[in-house]
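A single protein chain has been omitted from the complex, and every remaining protein chain is retained in its original position.
Labels for the chains are A, B and C, by order of writing; each one numbers its residues from 1.
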Amino acid sequence: MQPILTMENITKRFPGVIANDGVNFDLQAGEIHALVGENGAGKSTLMNVLFGLYQPEEGKIAYKGEELIINEPTQAIKLGIGMVHQHFKLVQPLTVTENIILGSEPTLGIKINKEKALKDVDELSKKYGLIIDPKAKIENITVGMQQRVEILKTLYRGADIIILDEPTAVLTPQEVKELFAILKGLTDQGKSIIFITHKLNEVMEIADRATVMRRGKTIGTVSTKETSPTQLAEMMVGRQVLLRVEKQEAKLGKEVLKVEGVSGNDDRNLQVVDNVSLSIRAGEILGIAGVEGNGQSELIEILTGLRKPTSGDIYLNDKKITGLTAREIKNSHVGYIPEDRHKRGLILDFSISENAILGIHQRKPFAKGMQLNLSEIKKHADNLIEKYDIRTPNREVHARNLSGGNQQKIIIARELEIDPVLIIASQPTRGVDIGAIEFIHKQIIEARDEGKAVLLVSAELQEILSLSDRIAVIYEGEIVDIIDAKEATEEKLGLLMAGVRN
Amino acid sequence: MWQDLFNMSMLYATLRAATPLIITAIGGLIAERSGIINIALEGKMLMGAFTAVVVSYYTGNPWLGVLGAIIAGGIMALIHGVVSIKYKANQVVSGTAINILAGGLTIFLLQIIFGVAGTSPQVKKLPAWGPFHPIVYFGILLVFVTHYVIYYTSWGLRVRAIGEHPSAADTVGINVIKMRYICVIISGMLAGLAGAALSLGDLNVFVKGMTSGRGYIALAAMIFGKWTPIGALGASLLFGYSTALQMGLQGRGIPSQIVQMIPYIFTMIALAGFVGKSTPPAALGEPYDKAKR
Amino acid sequence: GGGTAQDPDVEEPGENVEAGALQVGIVLSTGGKGDKSFNDAAIEGLERAKRELGIQYRDIEPREMAQDEESLRFLAEQGMDLVIGVGFLMEESLRTVALEYPDVKFALIDAVVDEPNVASLVFKEHEGSFLAGALAALMTESDNVGFIGGMRIPLIEKFEIGYIHGVEYINETEGKNVNVLSAYVGTTGDAFNDPTTAKELTLSQISRGADIIYHASGGSGQGVFEAAYENGKYAIGVDSNQNWMYPGTIMASMLKRVDVAVFDTVKAVQDGTYEAGLTVFGVEDRGISLTDLEKVDELEKFGVEDDADDIARMQELKDSIPTDVKNKIEEITNKIISGEIVVREE
Partner (left out) sequence: MKRQKLYDNLRELMIPLGAITLGLLVGAVIILMTGANPIEAYKALFIGAFGDVNKFANTLARSTPLIFTGLAVAFAFRCGLFNIGVEGQMFVGALAAAYVGANFEGLPKIIHLPMAILAAMIAGGFWAAIPGILKAKRGVHEVINTIMMNFIAYAFIGYMVSDVLRAPGQTPRTVGVLPSAQLVRLGELVGWSTSRLSIGFLIGLLVCGIIYYLLWKTTIGYEVRSVGLSPMAAEYGGVNSSQKIILAMIISGALGGLAGAERVLGFDRALILGFSPGFGFEGIAVALLGKNHPLGIIFGALLFGALSNGGAWMNFTTNVPVDLIVVLQAVIIFFVAADQIIRRIFSKNKKEWGAV
């Protein structure tokens, strides 16, 4: 069969990097084609070239048998190529409909024809089974919904090829399932899909074929029926990768964290954490599973002092820490890996060394009184860079210029190096490639084996299952059940996460 | 006393004082809605006031003066645009430079053209239409037209989009750069017009520095009004009213300077007590770089 | 300064200097030339000296207070025979420079510097304002008159106080009950360049019944006149003869004869009769006066073509002032001169 799209020998350079180095890629009509590779392998760059955002220095693109140059996204859109970017291109205060029609608004005179817009969007959403509320504002809907809007945007513009850049990185398992159903539906109607991901089980589940990239080059394209996650992982990293986490029996110590009847509100002052009680002992990992938006984020913020609980008490090593500030809690040796590394975990325009002391900057040896001890700080940064294998030219590089995986490593390094008694890790491997995931998982297990208590929040069931010793399931702000990890299965957790109690 | 504070002449005074603020604030919000910080309103207004008088002086036609003011404001805005859109300069820096430029250039040209450094000769002013000069009516109309354009037309939707998330707009084929230029230029034209309202609407001369900080007050009104036309109208009217009030209260035994603080204290209290947080467009102040989209 | 290519009146110092011509330097206050008021009056005095005495002058308009001193020093350094500082803000700077150049003669307008080479020229603005107040009180039909000051500083308050005193005097002697509304434009130097606000203030006073408004607000006065004109009310000008600016609207101007003071000082230097020390100009020596109430005279054109219609309108306004008012003003003037009336200053 003739591919609908071929990209041949694409080369794209950035100052200092060859992001795409003679890349070849082809897409069949009606297929779901996964594009995988480590952080910085050049996946997004390749797709940006296809979408007309970047112009390659070399290479050819042929679309529906015709060779062409794509200079502008508009041109790509006209050709029938749509792209859902990793960081959504949605205007927050505008409504779903407004976002979908933006740039191709139906008008009546000079006025936007709102009725027609609503009708079009409604029809489209029915046709492809993408259920959304057309009048809701983007800022008020979930990430999963936002993604549907992005897909609808491409469909509204008549896309035949839809590129999805890491669409599942921010989705809950439920949402991932829904997304996959949608994607299947789209291919059934003749659309072709390019799907970038770091999750190999997703590749196996949804994709027909997969192209693997490494360091700007294509390593190969395989049919998912004829490959295995292990093989894909090896192609990506260039060596053998441990996909299963190996860990020993937990050696439990005394109780480190005790949470008693904690409730709290979200930013809109609605109660989202409801009478949560739990306890973690030294040397133990407690995983919190739950569909995102069930109060995990707020619970973590309460535990780390970023949010005030409305009731309840929190004890750390039998000392009450309820209502302490973020700094006081960190000073009680609580390490915290936040879910949003760009907004919370890092100051992107600070250097690595400055980021390496965020939150502990007022402590010895980094500060004497109010004076920073710059030589200690530099030493610390160099130390972290080496110990955690942070790939950077030097410690003065701004965090902004690092890849997601390396950014995450800075945070993990920083938090593990404060000698924590408790580590709270929220989505620690989100958007990070498997090499880095492997590394991060190893670090977490090591910390546990050193006798630290770990609270792990993740939307990845696989991650929860493989790391945790016990698993608490949260639903609508309540802990529905806490089960031993050995007795947990995906099905069992899935039911609990949906609020079904035994 | 109450009659002194609420009567027709107070209403008129409020409207007159509010007009240049309204027009300038609307101009400001069009630019800022598109993502360009407009601290340069004061300078554009001043340049407009000056050009209006010069053109009216040479042509004897105040309407041409108004046109000149609009063009002059537009040209100042174009400079602001080229520097901050094309060359991606910090928009606050560029705006500050525009203000400095206008302050110097008006006096410089006053000397070149009229040989004086303070007050221009008297020129023909705009006719009065009833109790007001024509620009007052235009100002009120402008608020509602802008409201309609911003919220009901596709152009307005696009403006709102590029101020919040320019690369989102770009990837659906909206020319962010061009749109920003247009918005900045419109903003300058409106500020220029507001300047003409001062020099040819209320008066018939240009006096150096005659905007006396009104551009900054308009900026405050725009923020106060949360970057919406109706909000800007309300804030400008509040400010106009408290100015009129201040004027009516002078000479009643309280030292004038204390009375003159009223509008500013009024604004601060209103903001702290009732209005609170106003969130600017998300991409405000960030130069749009196609390469980084 | 205004000495641009368009301004052929000002020669380069040291060039084209007629041998022996007296050299005068003047540092204007920040209102600058073209204020149709204070600075223009000073320039007018020098222009007259140039015409009549053949002197040459050089003017500087500093843009900021801190540069007054350098400006004065520059002129003294240039070997000027006389250096004039205009405005009270120059007090300190002029004292400093006068001490540095004991051989140069200085004159200072509106403030006093007690040095052997400085002639201090000050005015009894309150006396002239008293006359303005009396005229307004006599002519008002609504028993409300207004005062607009630029910024509340001692000098401007002197105008206000004299004006109010004049009104009170008429109230007492004529049994009238005229009320004074007074207001200030602003709180910074901008207040003298803000005709828009001045106009609003005037309109506010008019809405409260004022029908004659006197101003001491520099460039902002334009707004006072405009408001009076638009509403068929009257205004009283200040410093220079501003009557021509709105013919038929400006009933009179309170003249502060800076031009005379400047001219006299220049002449004294030329004649060798220059004396340092304080000279106070008041109603007595006509250094302070109202413009003639009978006829249009001393028409200062400030570069504007005189126009028969304008002159007719000004004459018409003057004719509308009843003779007994004119006589009363004359009588008050004499009483001030004789000391029978002592005008309040503070």
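Rule of thumb we're sticking to: contacts are C-beta pairs under 8 Å (C-beta built on N, C-alpha and C of every residue); 3 or more make two chains touch, one makes a residue touch a chain.
As the structure is a computational prediction, the values presented were derived from the model and not from experiment.
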{"item": "Displayed chains contacting the withheld chain", "value": "A, B, C"}
{"item": "Selected residue (touches chain absent from view) among C:173, C:187 or C:327", "value": "C:187"}
{"item": "Selected residue (touches chain absent from view) among B:11, B:75, B:89 or B:140", "value": "B:89"}
{"item": "Contact residue for the chain not shown (choose from A:143, A:204, A:237 or A:372)", "value": "A:372"}
{"item": "Those residues of chain A which, in the complete complex, touch the missing chain", "value": "15, 305-306, 325-328, 330-331, 336, 338, 343-350, 354, 357-359, 361-362, 367, 370-372, 374"}
{"item": "Residues of chain C in contact with the chain not shown", "value": "1-5, 10, 12, 30, 60-67, 69-71, 73-74, 88-89, 91-92, 96, 100, 110-112, 122, 151-155, 157, 186-189"}
{"item": "In chain B, positions touching the absent partner", "value": "39, 79, 82-84, 86-90, 92-94, 96-101, 103-105, 107-108, 111-112, 117, 213, 216-217, 219-220, 223-224, 255, 257-258, 260-261, 263-265, 267-268, 271-272, 275-278, 280"}
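We take it that only the chains that are shown with their structure count from here on.
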{"item": "Contact graph of the chains (line, ring, star, complete, other)", "value": "line"}
{"item": "Chain separated most widely from chain C, comparing mean CA positions", "value": "A"}
{"item": "Innermost chain by mean C-alpha position", "value": "B"}
{"item": "Centre distance in Å when chain A and chain C are each reduced to the mean of their C-alpha atoms", "value": "75"}
{"item": "Inter-centroid spacing, chain B versus chain A (mean Cα positions, whole Å)", "value": "44"}
{"item": "Multi-partner residues of chain A (each touching 2 or more other chains)", "value": "none"}
{"item": "For chain C, residues contacting two or more additional chains", "value": "none"}
{"item": "Residues on chain C engaged by chain B in the complex (per definition of touch)", "value": "2, 4, 6-7, 31-36, 39, 61, 152, 180-184, 186-187, 190, 193-197, 199-201, 203-204, 207-208, 219-220, 222-223, 226, 230, 245, 303-304"}
{"item": "List of chain B residues in touch with chain A within their complex", "value": "152-155, 157-158, 160-161, 164-165, 167-174, 282, 293"}
{"item": "Parts of chain B lying in touch with chain C, wherever the complex brings them together", "value": "4, 7, 9-10, 12-13, 16-17, 110-112, 114-122, 128, 198, 202-205, 207-210, 212-213, 243-244, 247-248, 250-251, 255-257, 260"}
